[in-house]
Structure formats: C-alpha cells, structure tokens
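One chain of protein is taken out of this complex; the other chains stay put.
A and B label the chains in the order they appear, each numbered from 1.
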Amino acid sequence: MISSCGTRQRLTRALSIVGVAGLLAGSTMLSPLGVSAQHSGWVTSHPAAFVDQGTVTMVTDGSAADLDPASEELASSDNIDRNIGNTLVDLKGSSVGQVVPSLAQSWTITNGGKRYIFNLRHGVYFHTGHLMTSADVVYSLTRTIKAGLTNSYLLTRFISNPAKQIRAVGKYRVEIDLSRPQQFLLLALADSYVCMILDSKALKAHAKGNDYGHAYATSHDLGTGPYRIQSWQHNQQVTLVRFPRYWGGWSGPHFSKVVVQTVPESSSRRELLERGQADLTFDLTPQDYRAMQHNSRLQVSSPYGTEVDYIQFDDYGKLKNPAARQALSYAFDYNALLNGVMKGFARRATGPYPHVLLGYNPHGFTYQTNLSKAKALFARAGIKAGATLTMDEYPSTDLDAAGLILQAQLSQIGIKLQIKQMTEATYNGILYGTEGPSGRPDLMPFGWWPDFNDPYDMAVPLVASWSAGANGANGGYYKDSRVDSLLKQMETARRSVLVNDAHELQNIVTQKDPAALWLVEPAQTTVLQRKLKGYVFNPLELQTYNFYTMHH
Amino acid sequence: MIRFVVRRLAFLVLVLLGISLITFVLSHIVPADPVRLYAGPRATPATIRLIRHQLGFDQPLPQQYLLYLSNLLHGNFGYSLESHRAVSADLYDYLPATIELTLAAVVFILVVGIPLGVLSAVLPGSIVDQVGRVIATTGVALPAFWLGLMAQLVFFDLLGWLPAGGRLNESANPPPHITGLYTVDSLVSGQFATFGQSLFHLLLPAVVLGYGSLAVLTRQIRASMLDVMGQDYVRTARGKGMPRRIIVIRHALRNALVPATTVMGLQIGYLLGGALLVEDVFSWPGIGRYATLATLTLDYNAIMAVTIVAALMYGLVNLVVDLLYVVIDPRIAY
Partner (left out) sequence: MAHKMVTPADAQIIQDDIGLPTISRGQRFVHHTITQNLLLRPVHLLGVVIVVAVTLLAFFGPVIAPHNPVIPDYTAMLAGPSANHLFGTDPIGYDIFSRILAGARLSLGTAVSVLAIALVIGLPLGALSGMAGGWIDEVVMRVTDMFLAFPALILALAIAAALGPGLVSAAIALSMAFWPWYARLLRGQVLSLKNMDYVQAATIIGTRPVGLMWRHILPNALSPIIVELSMDVGYAVLATASLSFIGLGAQPPSPEWGAMIVAGRDYLRTAWWTEAFPGIALTLTVLGFNLTGDGLRDALDPRAAHIR
C-alpha cells in the first residue's frame, strides 16, 4: 500500500546539482549577492500590483504532522514549512550549490572562512505579529542544536557550542564562529526545513520544561513565509492563505490561498488532476505518469533529484565475504526494475552518488546482470544452492518490487530469499535500532538523499563505520577501513581532493567491498495542470513545492 | 429500571478497565521503543533519556498503568507519536467523522432495511422479496473494502457521479466545528452548499459500510415477520376480518422490531469495525483511518485510545438499545 507510506523520511532527503558548488569555498563569497528573481517584488522600484490568482490545490498521500524544524522528518511537513517559513539564505532556483539572500540580506565571511556575519533584512514580520530580529535567528539555530532532536545533527557538524558560537551583534546582525573553515555552512543554512527561523518570543512563551518550545512549535505557525496557516484538519487538509505583510511583497501574480489535501488513493489523485479539480500531485504510479503524459491539459515533470534507492547488505554472517555481496549485485535484474517496474521513470544508480551530486563519477564501475558470474562468486563465498538469505522491506513503488525481482533471480540459482514485509515504522525501528549486525536481516532496502551538495554528507550516514546501527543509516554495520579514512579526509577536504576521494569511495562501496546493491535514482515526478506556471524544481528540495512562485 | 442501568454502566466500566489493561499490556510487547519513535531517528541519547522520563516510561510497569488510568480519567490519552499532539485533540478531530459516517449508515440500513424486510415477508416471492434475498445473501459475503473499491471504480472512475472520498470537495472549507458532523454543522450555520456537498460525499461510504448490516437486518425482519404472522393470535385477528395492513403494522412489525433492535445494536460493533476498512478506502478522516495509520506507525497511545473509545461507544449504544425495548414492547420491563 503505497498510499499510507508515501511520506518519505526526511532523513532520506538529499541534495543536488552538479558543479556550482565549487564557488562555495568560503572566502570567495564575500559580496552580498543580488536579490534573486523570485524576490524581486521587494526591490523593484515600481512594484506591480498584486494579481490574485485565487486558490491552488495540491493533493498528496502524505499529511503534515510535526511542523517543528528541529524534529520534523516527513516531506509532507517540509512542504508546509517551506511555504510558511524562511531561512537565512536560499538555494537559487534549481541550483544545488548557489545561494541567494533570504532573511539575511547579505553576509560576509571573514577570519579565514571561520566567521560568518549575517546582516538581517529589516521589517520582516512573523505570522504572530512580532518583528524578526537577530534574537530570533540566534534562538532558532541554538534550540535546534540544544533540543537534541532528529535534526540537530545538521548543525552540530558545524557548531558544537551554540551559546558561544552563535551571537547576536545588534538588532539585525548575527555572527557565527566556526572552529575551522567550513565550506558547506551556507548550504546547510539554506536547508529550507531544518534551518527555518521561528519566532523566539512565541517559542519561549510556550516552552515546557526543557523542550525549547518543541511541543508548541509542532502544531503552530511561527514563520515569516509568504503564506500562513489558516486552518489545519490533521490528516485531511491544510489551508494556507497569503500573509499580507510578507517581506517579499505581493506584486505580480500569486495565489492567495493554498490548499494541501490528503488523498491517499493514487488513482483518486490522478482522477482529480484529470478533471481539473486539483492543480498538482506527485507519487503516482509509473503507469499513471505514462498515461497522463498524453493528456494535453497536464504536464508531467520528471526531473532527477538526488535520491538514490538501494538495498543495504548486512556486513555479517553469510554476506561477510565481499564476493557474496558482489554476487548479489550481479544477480539483480536492473532492467526489470528500470523498465518493467519504473517504466523508465528512473535511471541506474551506480553507487551512493546521484548524477547531480558533487563527487559523482560518470565512469564508475557498473554491474551487468550475470547469473553465472553470481553463482561462481556465491560459491567462492561459500554460499551454495539451497542457502537462504533474509530481507526485510516496507511498501514503496520500487523497493519492494526490487526485493521480489531479486528473490526471483536468486531462485534461478537455487538460493532462497526470504522476504519479510513490514510497515515503514517497524522497518525504521529495525534500521535505526540498537540491534547488532547478527540480529539483522541480510538485506535492507532504503532510499536516501543528502542535505546539501556534499559527497561527505551523503556518504557518512550510509557507509561510515561510526554511523552503524542507531548512529546513522548504516543498518548493515558496514565497515571498511579505507572508506572510513577517506571520509575523515573528506570532512575537511578542498574541492578537488573531495571529488577524488568521492570517486575512490564510490568504487569501493560498489565494486571492491560493496556496501549495498545500488539500484536506481527515481525520477522526481510531479504532475501539474499545464496552465500552472512558475514551478521550480530543486534536486535537493524533494516532494515539496514553493507555491509563492506559482501562478496561472 | 434504574438498577438495570446502573448495573449495565458498572459493567461497562469493568469492560473499559479490562480493555485498558489488555491494550496496555499489548502496547508493551510492540516491537519498537515508543520513546525512540517519538524522539525520531538520530535523537541524541540525552534527549531520549529526557523524553523517557517526561513520558513516565522509566517507571515500573504497574505504576505506568496507574498513571495511564489516572490520565484517562482526566480525558488524557497521552501524546500521539505520529501527530505529536495530544491524542484527545486528534480524537476531537477524527471521532465526529466516524460518528457521522456510522449514523449515515444506520439511517441507510433502517430506511432501506425495514421496508425491504416487511415487504419481502408480506409479499413472499415478489420482486421485492427477490431483491431482499439477493441483498441478504451477498451482503454478508461481500468484503466491505472490496465493495468500496468497486463502488469507486464504477461511480467515480467510470460514471463520474460521486466523489471518490473525503468529506468535502478539494479546497472546500469545512463548516465551523459545532458537533463535528459536517451535515449538521453546515445546516446549523446555514451553509447549504456545504451541506449538499457533505451529503454527496457521505453517500457512497455510508452505503458500502451499511450494506452488510442491511443484509442482516432485512433477513431478521423478514424472518420475525413471517414468524409472528404465523402465530395464532395474528391468524385469529385475520379470521376476525381485521385489515391486513393493520395486522402487519400493529402486530407483526411491532413484534418483529424487538429482535431487529437487538441485531441493530450488535451491528454497531460491526459498523465501527467496518469503519476501519471503509474509511481507509474512502479517505474518510475518522477514527478508523486514524487507528489504521496508528498501527502502521506503531503509535500505540492512539491505538489504545481508539480501542477504548470504540468500546465505550459500543457499550453505550447497546445500553440505549436495551432501553429501547421498553419503548417498542411494553411487555418488557427491567
């Protein structure tokens, strides 16, 4: 049942596009960048009048749950946060590496790349009515770290002592001091969900015990974004209306109302789109996309993001020997998944790095399905016909199909794959659980995308030995000493070294000592009414939509 | 009479206690740590310890149960791991939807079932009787969830007559929350378009949910009617030349309603269970769907709450049903 589980772990969120990231080497970004196109309303000397576009309706199978950026982990919650909140800086359009001002109007990086100074925009109001000042920025970032909830990891990589390292200098200036130069801080701060700036007065007023306002922030709109929450029927519908005092202004055509409706049945969502009763949806079946491509009133947008889907190996027991893991990689029928199941709405993944990510190696090693080779490698690893492997999985379009494909392939060489299906919650409980490698299934499918355009950020949770078990998403307790040392180097490496290291890492975790059966990069397909304009896809901001830029 | 009610209420309390104990025990064999689920992946150990303490999960089990009970008495079902809200707040949102759907199904069952049952008994072998038999036979065999899917396929996908799910159209605003029943709230606040819309959305799920119980009620009424009409006093009345219509209504139907009421009371339990499936199919945001989602996310506070609330509703409905006997049949007294 895809329907109830279509909401994806925020953890599996990734990052994006090639290239431009090189610009980011800290000190090169001294000048305040210009104001981006989507915020032009603010600076245009002759603001055009607001042209009310009425209501835009999105139908989706997920429902927003927790809105607190410090803890929320569902794309469906991100989708609301992205429209009601802002971050200090934004990713520019569909770029994964270029940032533009948002709540910070400009910034400078000094002290050899260790000090970031943000000059905040004046006259920005929260939906609560309070004026945004440096105190809000300091508190928002600090509490995310201190609350120690799901998302704190994103900032703790940069900031270990927030009380000392994040400072307000005057009403509209914030300084962040790092212990060493960090080229990715700006990109992290552009994470439009985790680093959203909230109203600190409201958070403090509603704090309970040591929760930094978490319980309150979970269900209250404390942002500065273009839309504010008008009503929220849990698991049903969220209605956003335009916030007239939005700092970006309302000149030009914008929707005044956004309705995000939960419609779990993918066939119902398709029907609503086809009848023009909804403007936008995603997470349909590949068959639906195929059929809808022929509908002249609809557009099917299928760009590639940064998500990689894979089946993790348990680095223990039967699969301890790399030959066994290579054998599995040879046994899999990639074409069946790409063409049969995904109908072309996916492309081969050749390792942990998606095409658009910094560090992707287009010439990396790629397995070709070869059962006899698989059989020989299994034999070398001591796995004979009649052996049984185990796999846990949860419902999803491609991952459970992949399990079944593997099962069928293996049965042809006499190996039995025992699949246990479970709910996504149970599965996550096992993957992120404290159970050691001996108590885990041999194979664990999952999907992942990075937080920002950094091969280190993408790989650490998956293959670093210190991310094993409950400490990350390395559910198979993968441990390769070379990979570990590469990662340690990558954490602080300059770009050229970083890319080389990433290539080597990709080769190890794919070919030499496979960490997973790397399956596909699924296309990030959205179906929209053709008349709906202004949709901008960013490969890092998956399954969320910025309605402010949209119009008819 | 009062004694009867008091005794029944006391038993209901006992039932609820038992159920709370069963679900409490069950919640502790769930193969996942609720604190970890609540804190989310990657939460730091310190945070997990803190939350465990805040939620009282570091206390001995009997104490946790007592805490749970005392919270229950205050209407506090704990926090939902999924919505991160108080479960009572969730129930406030979801419960009315289920009540509305169940009531609509009951109305459908009674409005169709009683005439159908009576007519099939009065006119055995007629078209009505045949239709009644088909419903009675298929009704108990058709899986509600499958019937729902097929109904969607026909009435939404193929014919386009009825909506596929939800309580209102996409992008429609719900009426102000008075009772939480959209039909009632929209009428009370004079939003007639919304009223029409919510009726329209109720139609398919209510019929699908009620179809099985309709079969049972029709069977029961027909059988009891035949039974009563064969009895001596009815035959005597007929012999005396009393009009058939009067006999049917005054004697037969009245007597047939007693077992029919029992069946209806028991069917409420079936309808509440069936709501799990029908709400899932029709994206109906009621406690059934809430419970289904809760089981998929191992949100055990929510599951416990739904179980207890469902038991409470079922118990109260059946108490009312028992009291109804007195109204229907003056010979019954407690």
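Just so we're on the same page, a residue touches a chain if its C-beta (ideal position, glycine included) is under 8 Å from a C-beta of that chain, and two chains touch if they have at least 3 such contacts.
Please read all numbers here as calculations on a predicted model, not as lab measurements.
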Quick one: say which of B:70, B:130, B:189 or B:231 touches the chain that got left out. B:231
Selected from A:371, A:401 or A:470 as touching the chain missing from the view: A:401
Check each of A:200, A:326 or A:426 against the chain that is not shown and name the one that touches it. A:426
Tell me which residue among B:223, B:242 or B:323 touches the hidden chain in the full complex. B:223
Tell me, which residues in chain A touch the chain that this view leaves out? 1-4, 265-267, 270-271, 284-285, 287-288, 291, 333, 336, 340-341, 395, 400-401, 404-405, 407-408, 411, 419-423, 426
Which parts of chain B face the unshown chain closely enough to count as touching? 11-12, 14-15, 18-19, 22-23, 26-27, 29-31, 136-146, 149-150, 152-153, 157, 212-213, 215-216, 219-220, 223-224, 226-232, 255, 258-259, 262-263, 266-267, 269-270, 272-274, 276-277, 280, 291-292, 294-296, 298, 300, 303-304, 306-307, 310-311, 314-315, 318, 325, 329, 331-332
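Following the convention adopted for this analysis, only the chains that are shown with their structure count from here on.
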Could you put a whole-Å number on the gap between the CA centroids of chain A and chain B? 40
Chain A residues touching chain B in their complex are 4-5, 9, 11, 55, 57, 59, 65-66, 68, 71, 73, 147-153, 209-210, 215, 218-219, 231, 233-237, 239, 257, 259, 261-265, 267-268, 271-272, 275, 277-278, 423-426, 428-429, 432-433, 472
Which bits of chain B are touching chain A when the two form their complex? 31-33, 36-37, 39-44, 46-47, 50, 54, 82-85, 90, 93-94, 152, 156-157, 160, 164-167, 169-171, 173-174, 280-281, 283, 285, 289-290, 292-293, 295-299
